[in-house]
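With one protein chain withheld, the remaining protein chains of the complex are depicted in position.
== chain A ==
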Amino acid sequence: MASDSASSALADVSAADQNPNTIDNPSRYAVEDQLRSLALTEADDDEVDEPVPDKAPPSLQESTNEVANTDRLVIKENGLNRTVGTVAAERRESKAVAHSVEAGEEVGGAEVRESYLNEIAIVKAPPSIEESNIVLNDWRLAHDGNDPKKRSGIEVEGERGSHTVEHLKEAEKVVRAEAGECDSTLGDMQRMNSELEVDTLVSPSSSGYAGERGSSSIGSASEIDEIEEICEVRDDDLVDGIALSQAPWIPGKRHVDEDDASVSWRKRKKHFFILSHSGKPIYSRYGDVHKLAGFSATLQAIISFVENGGDRVKLVRAGKHQVVFLSKGPIYLVCISCTEEPYEALRGQLELIYGQMILILTKSVNRCFEKNPKFDMTPLLGGTDVVFSSLAHCFSWNPATFLHAYTSLPLAYPTRQAAGSVLQDVADSGVLFAILMCKHKVVSLVGAQKASLHPDDMLLLSNFVMSSESFRTSESFSPICVPRYNPMAFLYAYVHYLDAETYLMLLSTSSDAFYHLKECRIHIEAVLLKSNVLSEVQRSMFDGGMHVEDLPVDPSPQSGSVSPHLGQHSPETFRDTNAGIGGPSGLWHFIYRSIYLDQYVSSEFSTPINTPRQQKRLYRAYQKLYASMHDREIGPHKTQFRRDENYVLLCWVTEHFELYATFDPLADKALAIKTCNRVCQWVKDVENEIFLLGASPFSW
């Protein structure tokens, strides 16, 4: 039983100080104990769960803090256990379980969900759940519920979360009817495929598109064919993804010829749309935006249907698909995705897309809609498809998109100081922000007094510059809006590439600043060349950052004082059993995010995670982990240990940092925890090099 669970998804969330009273499901812990006894002898439940810092003084402080916070933790304990279930369920290959979870939510609300989930955390998936029920129950419309009086449907996620609302039932019924029809057509087919889901989503608004496509009346044989095809396409997409990240991703919009009638368009795994509140299309990730006018109008109809009821649609789940809505004044953003990313992540991506649009146009574009609600915004965004498609690509590889932190290029402290001081000179001469970057990594940046730059803005700025080929041909001077600095006004950006990958951005509030900024650049370039900063930058890009293989075996001189908590382990257990693969103790990868610095460092991908497909999968796993740790309703959490067939993920969040680490799926838990402590110590030891310190333009 124990080993069986170990190979399946056994997830565990543990608080800093396990209070026995809060363990509401003893059997789960029994399994855990058995597991543990397989790996190591007499490990104490309490002590192993927490990555207790064994030597390092900084992390030792963490542990005392956590003890002090025991009360708070106990209160959160219930929530933590709920997460256990969700996490476990979500990770399962067997979709039936995930569905039944949804079903549970629909029927019984939070309590049912909780107990049910705790159960499936141990018990294997019930093999037979009728698909038809699942599909029906799976349809769920969730809303912002600001006014409690307006909540009239079934509560799904507790007090302030999403819930089904009565007045949406009508629309839902139509949708369900369609879904049911599809379902019966499909018979034993596992799921509704992407195309059907899109169709059923569309149909309630009766745009006529569903009819044209005739999706629900297609014979079952052809359905099956299509589904198989879609699976193939998905594989292709992954292969495509490999090409994208290995051979440098080629910017530019693809598949412009498609529209919502194209089979290929409907098979895309992740769509992004921007539309106006009158339903005019503004941007679509795939396909010709003008041909998607009908589809856009449909999305608008769904949004306004809910808005007319005094509510706001956040999320529609349709089988494997999630439709996420975000409305920003007269602009609506929609994501349709079957990537199984968490809602929060997709919503964050829509926020970034909106930010990117603001960066190009400023928020004053809203005035155009005040004057003319039917204003067509597409010409205003002319030529920026590459910017958005490159951002969408970022969502599958750049951790900055969900960590809300930036990453610095590793450099020797004096080298970075040299770059920083010359940028500071420039900032003192009236430049608002001076940013020196190499690809998406910051070499140095300086802001004028009191001016601070949000990490999200940095991501959007660097994406804008890197995706526009025009900046590479010569020096440029362009109006740019920095959304978190001032969404209403343009700043003027001087952009110049110092070499193929290193570029300088100088931002000024004055539209006449070009010649001054140009002189600043000449000065900066001369100093950087003289002090060899540019060659150091290139060397660092070549060498890469932290490699897990280099994790110091004995990171701290105080190693003699082994923590009493983890002291039971004999030294042999520290032996690297996976020599040659990844780092010590089966460490494969980690991301360390410093809260104060707004920066993160991600280790280089090592042997087991060397294909882009694996990297993307790990990226998604981190994304999910981040969302589960920062869940607004039941979080934030402190630690999480999660094991599945791909890897062991360990997350540790303190008020100073967040650590996300990936281990071999067979890695020992206690060792993993110990290794995490070593990683934190290692990061501390080299923080001068891997982080930009003392720039402190970040007031938040």
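Structural remarks
The working rule: a residue touches a chain if its C-beta (ideal position, glycine included) is under 8 Å from a C-beta of that chain, and two chains touch if they have at least 3 such contacts; residues count from 1.
Going forward, contacts and distances are computed from a predicted model.
Chain not shown in the complex: UniProt lists it as "Ras-related protein RHN1", one of "Origin recognition complex subunit 3", "Rab3 GTPase-activating protein catalytic subunit", "Ras-related protein RHN1" or "NEDD8-conjugating enzyme UBC12". Considering A:389, A:415, A:468 or A:540, the position touching the chain not shown turns out to be A:468 (whole complex). Only one of the listed residues, A:299, A:338 or A:361, touches the absent chain: A:361. Summarising the interface, chain A meets the missing chain with residues 360-361, 379-383, 386, 464, 468-471, 473-480, 493, 511-512, 514, 518.
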